[in-house]
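Let's turn to chain A:
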Amino acid sequence: MSAYFQDYLTVGVFAALGVMLVMMMLGVAAILRPHHPNPTKLMPYECGVDPVGSGWDQTHVRYYIFGLLFVIFDVEAIFVFPWAIMAEELGTFGLVAIIAFILTLLEGLAYAVKKGVLRWE
Partner candidate 1 sequence: MTTSPSDVTELDAFAATIAEAVGGEARVAHGTAKVIVSAETWTEALATARDTFGLGYFSWLSAVDWTSDVAVGDPPAEGTSERIEVLCAVGDLDGRLVIFSTDLDHDEPRLASLVPLYPGANWHEREAAEMFGIVFEGHPQLEHLYLPEGFVGHPLRKSFPLLSREVKPWPGTVDVEDMRTPDEPSTENPEA
Partner candidate 2 sequence: MTLLENFWVLVALKALVIAAVVPLTALVLGYAELKISAHMQSRIGPYFAGGRWGWAQLIADGLKFFQKEDIIPDRADKAVFKMAPALVLMSTVALFVVIPFSPSLRVRDLDLGIFYVLAISSVSTIGVLMAGWSSGNKYSLMGGLRAAGQLIAYELPLVLAVVGAVIQAGTMSLNGIVEAQAAWGIPFVIPQFLGFVIFLIAVLAELTRIPFDMPIAESELVMGYVTEYSGFRFLFFFLAEYANMFAMSAIAATVFLGGYWAPGLSDAQLQYLGPIILVAKVFLLVFLFIWFRWTFPRLREDQLQSFAWKWLVPLSVLNIIATGIFKVVF
């Protein structure tokens, strides 16, 4: 098996380990813990009064626009990585190209700031 596959098999094993830890510990605890459910206990907590509404009411996420910004800048950041490890080899041309790329997007951020998007209403 190649080292590459070993790498990611290990990652897979560890991801599984996280889940297994949860299951194992819950399994052990299941033997010890009591189980006496009653309707009050199973009620969602709402500061001691009966819950109003469903708990799944829609809420106004005011930072939706931030989410949008984030996706776009995340993509940008990812494009920077392949350059970053090769910065020296790619030389001035690479540097100019990546700065042009970054500045293009910073312009977007500046636009967002100017438009007042980065404020909550």
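Worth pointing out:
The criterion applied here is as follows: a residue touches a chain if its C-beta (ideal position, glycine included) is under 8 Å from a C-beta of that chain, and two chains touch if they have at least 3 such contacts; residues count from 1.
On the choice of candidates, all candidates are chains of the complex that A comes from, given by their letters.
What you see is a predicted model, and the numbers here were worked out from it, not measured in a lab.
Touch between chain A and the candidates 1 or 2 in this complex is found for 2 only. Of all residues in chain A, only 1, 4, 6-7, 9-11, 13-15, 17-19, 21-23, 25-26, 28-30, 32-37, 39, 41-47, 51, 53-57, 59, 61-63, 66-67, 69-70, 73-74, 77-78, 80-81, 84-88, 90-92, 94-95, 98-99, 102, 106, 109, 112-113, 118-120 touch candidate 2 in the complex they form.
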